[in-house]
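The structure's right below; bear with me while I get my questions together.
A protein chain is absent from this complex, but the other protein chains hold their places.
Coming up: subunit A.
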Amino acid sequence: MLSRTKRLLAAGLASLVAIAAQAKTELTMYYPVSVGGPLTQVVDGMIEQFEQQNPEIEVNAIYAGNYNDARVKALAALKSGQPAQLSVMFSIDVHELMDQDAIIPFDELVETDEERQWLNSFYPALMENGKVDGVTYGIPFQRSTIVMYYNKDAFREAGLDPERPPQNWDELVEMGQKLVKTDARGQVERWGVMIPSTGYPYWMFGALAKQNGEVLMNSAGNQTWFNKPGVVEALEYWRDLGSRYGVMPEGTIEWGTLRQNFLEQKTAIMWHSTGSLTAVKRNADFDFGVAMLPARKNFGSPTGGGNFYIFKQSTPEERRAALKLVRFMTSPEQAAHWSIETGYIGVSPAAYETEALSRYIKEFPQAAVARDQLKYATAELATHQAGRIRKLLDDAIQSVLNGQAEPEAALNAAQKQAERILSRY
């Protein structure tokens, strides 16, 4: 009798397991990597851990190239009817994704008070690109600010204090000039500073503008301020670093090879995403420091990077599962792990209170710079028709750095065209 009950129980359990297996929710998620390095393994590891903790959810995390590629692939998948319930995409794509009617706000997904509190647990500066009219569409994940990496050995060689990186624009020029090293023929062996001007020129420019007390657009994303005097001044300074002060090469500087340039000591200072930090740390065979970008009127950098979005084309179960995944990936422990592995900012203050990250920062204080800079951060350039608007500004910047146009004329033209494009919104 007993054994029969046992058998029945066992059968019942087995069928329950079978049902559970059938009811497995499948999620497809695209994500970008824009700074190079073995970041895909880190993401895969985190996903695996999530699946172990949540056996009822299966996640296909698909690496999709840079930010543009990830957006293209995710949206193409949606349009062709393939499933994708969530993705990490550019934080600044938010207006575009809303215009495409592709995403749903997280405010509609959270149910409990605890979940609502979770929505407010992130650094406010990181939410600037994720919120539109007070509604949250993007949850910060791989988020960065631009920081200044500098070669302490080069500083020593040039007779500069390696613990005192340039604090303002004038010092950047002065120190940069001391850091430039030329060979016997007068060819530059090491530059003072490099600010990349391909890939994301508008992003670097956002930093210079912010340092000069200006922002590039309003938060509704339907107005730009490309030709304000302070903004023009910022572009003049950027150009002068190369053409007037000779501390930076003239012409554009490639984003994709800049880190290698820094590692091979071809430049003493580089401005780059904090997402490169761990890669620099692992590969630099010299002593390097990380500092906030120099100030003009104040310190300043735009935030950057990718947010989690949840797509409208999904069932309620999938949305709950997706929310669970997003919460896992941005939980303090995972955010700490992600920050240590990459250099990206731990997205919430709680991440920095975890033992892992606080210990890491004690050993490697460079890792806290990006977070500390959040106090001075502004949103990254995000507007409606973002691709077009960004290209207008990128082209203007590149034309000035290449000596094809004057800053004021180039920015006036970009502003005029931007106004025409944004007049519909």
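Here is the rule we go by: contacts are C-beta pairs under 8 Å (C-beta built on N, C-alpha and C of every residue); 3 or more make two chains touch, one makes a residue touch a chain; residues count from 1.
In this section, contacts and distances are computed from a predicted model.
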Complex minus one chain; that chain's UniProt name from "ABC transporter permease", "NADH-quinone oxidoreductase subunit J", "Sigma-70 family RNA polymerase sigma factor" or "Pyruvate dehydrogenase E1 component subunit beta" is "ABC transporter permease"
Looking at the full complex, which residue from A:96, A:128, A:214 or A:380 touches the chain that isn't shown here?
A:96
Which of A:78, A:160 or A:253 touches the missing chain? It is A:253
Looking at the whole complex, which of A:199, A:246, A:289 or A:343 touches the chain that is not displayed?
A:199
Residue of A:310, A:401 or A:422 touching the missing chain in the full complex
A:401
In the full complex, which bits of subunit A touch the chain not displayed? Write them out.
68, 71-72, 96, 98-101, 185, 187, 191, 197-199, 249-254, 256-257, 260-261, 264, 266-267, 385, 387-388, 391, 394-395, 398-399, 401-402, 404
